[in-house]
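Incomplete set of chains, arranged as in the complex.
Labels for the chains are A, B and C, by order of writing; each one numbers its residues from 1.
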Amino acid sequence: MMARFFQLIRRDVMLAFRQGSAVTLSLSFFVIVIVLFPLGVGPELSVLARIGPGVLWVAALLACLLTLDRMFQADFEDGALDLLMIGPLPVEILVLAKVIAHWLTSILPLIVVAPVLALSLNLPGDGIFALTLALLIGTPTLSLIGAVGAALTVGMRRGGVLLSLLVLPLYIPVLIFGVAAVDAAIAQLSVAPHLLLLGGISLGSLVLGPLAAAAGLRLSLS
Amino acid sequence: MSFSVHNLACQRADQIIFDNVSFSLAPGEAIWVRGRNGAGKSSLLRICARLLKPLEGSISWQGENILDDPENYVGAYQYLGHQDALKSAMTVEENIKFWADFHGEADVSSALAEFDLIPLRNVSADILSQGQKKRVNLARLAASPASLWILDEPLSALDRHYISQFRTRLSRHLATGGMAIYATHQDLELNDSRSLELDADT
Amino acid sequence: MAIDLHKYANPKRFLSIISVIYPWSVWLTIILLGVGLYMGLFVAPPDYQQGDTVRIMFVHVPAAWMALMIYTIMAVSSAVGLIWKHPVADLTAKAAAPIGAAFTFLALVTGALWGQPMWGTFWVWDARLTSMLILLFLYLGYMAIWESFEDTAKAAKAAAILALVGVINIPIIRFSVDWWNTLHQPASVATMSGPKIHSSILIPLLIMGLAYTAFFVMVLIIRVKAEILQRRLRVMQIADLRQR
C-alpha cells in the first residue's frame, strides 16, 4: 500500500512538472502579485514593509485557492479518477497522496521563493525567517482543507465559486495567525505561540481533512 | 469464484433506466450486454464496477454482497470505460506502467508487445490516433491480472486486426478462469458468450 | 424492495408534532415582536452617548444572535442527518438556511447603518465584520450546493459535510472580538460573569431575541412542511414510473 501511495504522489508531481500547469500557475501567480503590487501602490518602502507580510500571505492563499480545483478535476475529466477510486488504495489514503502532491507542487515552490520576494518588499531578516517558518507550518492546512472543497465540487458545473466559498472561511485563521507571527517577529516579540497555533490547526486538519474529503469524493462520483 | 447480480435497478435523473436485471457469471464465462443507445449498458457496467450506486438490488462476489463490503472485490476486477484515462504528459509506457504498478504484480512489457505498442512506447500519449489510444487501454487491462473484466465498448476505434487480437486475448482470459462483462454494438464473435438484453425491460 | 422509499414520504409523527407547535409560534411571534419593538423603540432610555441610534441595537443584536444560532442548528441537524440518516434532519437544515441567511443579511445591514454614526464609516474590515460576511457566504454556498446536485440524497450529504466543516466559523465570529481587538463591541450580554448592561436595555433585547426565535420556528415549520410534501410527491412519481 505504501508503494502505491508513493507512486501516486510521484505521478502527480511528475505530471505537474511536465505539464507545468500547477507548479507554474501558483508560482508565477505568486511572483506576479508581488511584482505588480509595488507598481500598483507605489514604491514607498515604508508602505511596502508595512503591508508586506499581509501581501505575501494573501498571495500564498490565493495561489493555493487557484490550484485547488485541479486537485481532482484533471483526473476526473479523463476518467483516471474512476480508476483510482475503484483501485486498491483506500480513498482516504488516495486523498492524502493528492494533498501531498498538491502541497509539493503548488505550495512548496512558493515557499522557496518567498524569502527573496520578502526581501524585495523590504522585510527585515527576522520577519523573513518567521515568514518562511510560518508558511511551512501553516500551509499544509490550506491543502488539507482545500481537498475537502475540491472533493465536494469535483465535476460540478459551478464548482469553482462554491469551492472558494467553502474553503475561504477556513483559511482565514491561518492567514491571521500567519501574519501575526511575522508581525511579532518584526516587533521582536515571541513567534512561538503563533507557530504553535498554526501547527495545531495543521494537525487537526490532517486528521479531519482526508476523512471529509474522501466522503466528499465518494459522494460526487457516485 | 463467482459474480452475480440480483434484481438490479438503476435510476438516473428521475428516470428508472432499467430494473429487474439479474445474471451470474462463473469462471470462464462472459456476458455480452446488449441494448439500444441509451438502454443503460454503460450504467450497468458502472454499477458493477462500483462507480454508480444502484437504486436497488444486490451484487455479490463469491457470495459476499459487494455493496456492503467490497473488500475482496477490490482488486479482483478491472474496468475499461469510454474515457481513456491517458495522461498526455506521460509516454505510452509510463501510462501503462503507472496503472499496472497501481494494481500490483504486473507484466508491462508483454502487454505492450501483445498490442504492438513497442514502437510507440516512448511516444507521448496525446499524439496517438483513436485506435492507438484504445490499444493502450487494452494493454493496461492485460498488464495486471484480474478475475473479472468489465468492458464498455472495447472495440470502438479498433481496426479488424486488433479486434481479432483482442478476441484472442479475451478468450485466453476466459480459458484461464477469468470472467468478463462487456457491452458493444459490434459483434465480438466470441464463442459461447451469453447475452443480456437490456431493451426487454423498457 | 431493498430500500424503503416510504421512510421519506411518511414522517407522519413529525408532521403531527409540528402542526401542534405551529399556531403557538405564530402567536408568539406577533406578541413578542410587538412588545419587544414597543419597549425597544419607546420605553428603553436613549443612550447618553449615542442618542436614539442605540435603538438599532434591538434589531441588530438579536439578528446577529439568530444568524449564529441558526447556523449551529443547521450544523447539528446535518450531523444527525449524516450519522443517523434521518431524512427530516436534512430537510430541517435545508429549510433553515435561507432564514439564517436573511438574519445574517439583516445583521450586516443594520450593523452597517449603525456603523455610520458610531464609527464614521459603513464598513471596516475587522475580524468580526469580515467573518460575519463570510458567514453570509457560507449560507449562500450551503444553499448553492443543494441546487448543484440533481440527486437529493447526494445533495443532502454534500450540504451536510459543508455545514459541518463551516461550523468552525461560528466560534471565530463569536470570539473574534476577544482574540483581536477591533472596533466592534465586545460581548456584553452572554459573558462568563453575567450580563454587563442595564436591565432597561437587556429586557427588550431578550424579548426581541425570543420574538426572532419564534419567527424562525414559524417559518421553519412552513418550509419543512413544504419540503416534506414535495418529497412525497417525488417518491410517488418514482413509484409511478416503476409501475409502468
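By definition in this document, a residue touches a chain if its C-beta (ideal position, glycine included) is under 8 Å from a C-beta of that chain, and two chains touch if they have at least 3 such contacts.
Quantities reported herein were computed from a predicted structural model and do not represent experimental measurements.
This structure file defines a complex whose chain copy numbers, by label, are A x2, B x2, C x1.
Going forward, only the chains that are shown with their structure count from here on.
Distance between chain B and chain C, defined via averaged C-alpha coordinates, is recorded as 49 Å. Distance from the chain A centre to the chain B centre is 37 Å, each centre being the mean of its Cα atoms. Centre-to-centre separation between chain A and chain C, using Cα means, comes to 32 Å. Across the interface of their complex, chain A is touched by residues 49-53, 74-75, 77, 79, 81-90, 98-99, 101-104 of chain B. The touching residues of chain A, counted against chain C in their complex, run 145, 148, 152-153, 156-159, 161-162, 165-166, 168-170, 172-173, 176, 212, 215-216, 219-220, 222.
Chain A contributes residues 3-4, 7-8, 11, 14-15, 18-19, 77-80, 82-89, 221-222 to its touches with chain B in the complex.
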